[in-house]
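Below, a portion of the complex is reproduced, with chain positions unchanged.
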Amino acid sequence: MKLVPLGDRVVLKQVEAEETTASGIVLPGQAQEKPQQAEVIAVGPGGIVNGKEVKMEVEVGNTVIYSKYAGTEVKMDGTDYIIVKQEDILAVIK
Amino acid sequence: MKLVPLGDRVVLKQVEAEETTASGIVLPGQAQEKPQQAEVIAVGPGGIVNGKEVKMEVEVGNTVIYSKYAGTEVKMDGTDYIIVKQEDILAVIK
Amino acid sequence: MKLVPLGDRVVLKQVEAEETTASGIVLPGQAQEKPQQAEVIAVGPGGIVNGKEVKMEVEVGNTVIYSKYAGTEVKMDGTDYIIVKQEDILAVIK
Amino acid sequence: MKLVPLGDRVVLKQVEAEETTASGIVLPGQAQEKPQQAEVIAVGPGGIVNGKEVKMEVEVGNTVIYSKYAGTEVKMDGTDYIIVKQEDILAVIK
């Protein structure tokens, strides 16, 4: 079983925080939106979404910073996923 | 009697949660929107909806994850249905 | 006297609930919008409404499920009508 | 002196309620918008309003049902008028 996102949606899997790593990313909490580091698991086809052309910029395997605020959590086969719109992804970590 | 949705609307029927299955999908509650697993029962024609071209991407028989927040519950012939807009469907499970 | 709706508006007449019928539609109440079963009495011409092209999809005589939330109740010649925009009609029952 | 409405605005004059007439229209109050029966006194030119093409559909002398919510009351020469946008007119009574 796998999740196939529609439109401009992206399926993410949260990266385990390695708090002891000196160069690890620490994402401080914030009142309105909680940024998160995650791996891209599946990417929707893009195209016309809500009347606007959306081109997908992220790829499966990317590590991204996203804004958790608008995402939806789903658990499948014992794994937690988050489904977000691409516009809720702020940056790719390279 | 059957429900024929208008525009970009989709008629869904909630899938019974099989909580004892190891690989079952568990959808944790969330304050603002409750994601749900459902089967697609009927799909509207799409076309121009609120001035925007909408192409229907889901098909009858698909199992989908949807955001219950904007849906409307209808009971017909003893069965519960939910009518949502396609944009409230997050992903198809394949 | 009859009501001739403007633009994308539709005049509806609520269907009497036949609660004893086994296959009757039961529409549970909901906090934000109360879905309703009704008969289409008159249909506006559609065309450009609020800058957007609207094509009327429902016909006089259709039985529809609508979202009562945005409608306006009018009583004429002793009969109650509801005037809604077509986008507040969710599905046709066939 | 007369009121010449701009854009998509329409000048209305409320019809006196004839409560004793059997076939009279009774408009029940509603929390958010109070529908009203009125006669059309003057009609704006339409054209481009707020960036959108508006074609005027009502004519002077029409009896209409309107949504009072967004209207502005004006008294001139001892007569009360209401100025509404055409989109606040729900139906013409014929």
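By letter and in written order, the chains are A, B, C and D; residue numbering begins at 1 in each of them.
To be clear about the criterion, a contact is a pair of C-beta atoms (placed from the backbone, for glycine too) under 8 Å apart; a residue touches a chain by one contact, two chains touch by 3 or more.
Everything quoted here is computed from the prediction, not taken from an experiment.
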| Beyond the 4 copies placed here, what is the full number of copies in the complex? | 7
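Rule of thumb we're sticking to: only the chains that are shown with their structure count from here on.
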| note | subunit A and subunit C have mean C-alpha positions lying a whole-number Å distance apart equal to 40
| field | Interchain centroid distance [CA atoms averaged], subunit B/subunit C, Å | value | 22
| note | Flagged in subunit C as touching 2+ other chains are 51
| note | Note: in the complex, subunit C contacts subunit D through residues 1-7, 9, 11, 42, 47-51, 72-78, 83
| field | Touching residues on subunit B, where the partner in the complex is subunit A | value | 22-23, 25-28, 30, 33, 35, 51-55, 57-58, 65, 67, 86-87, 89-94
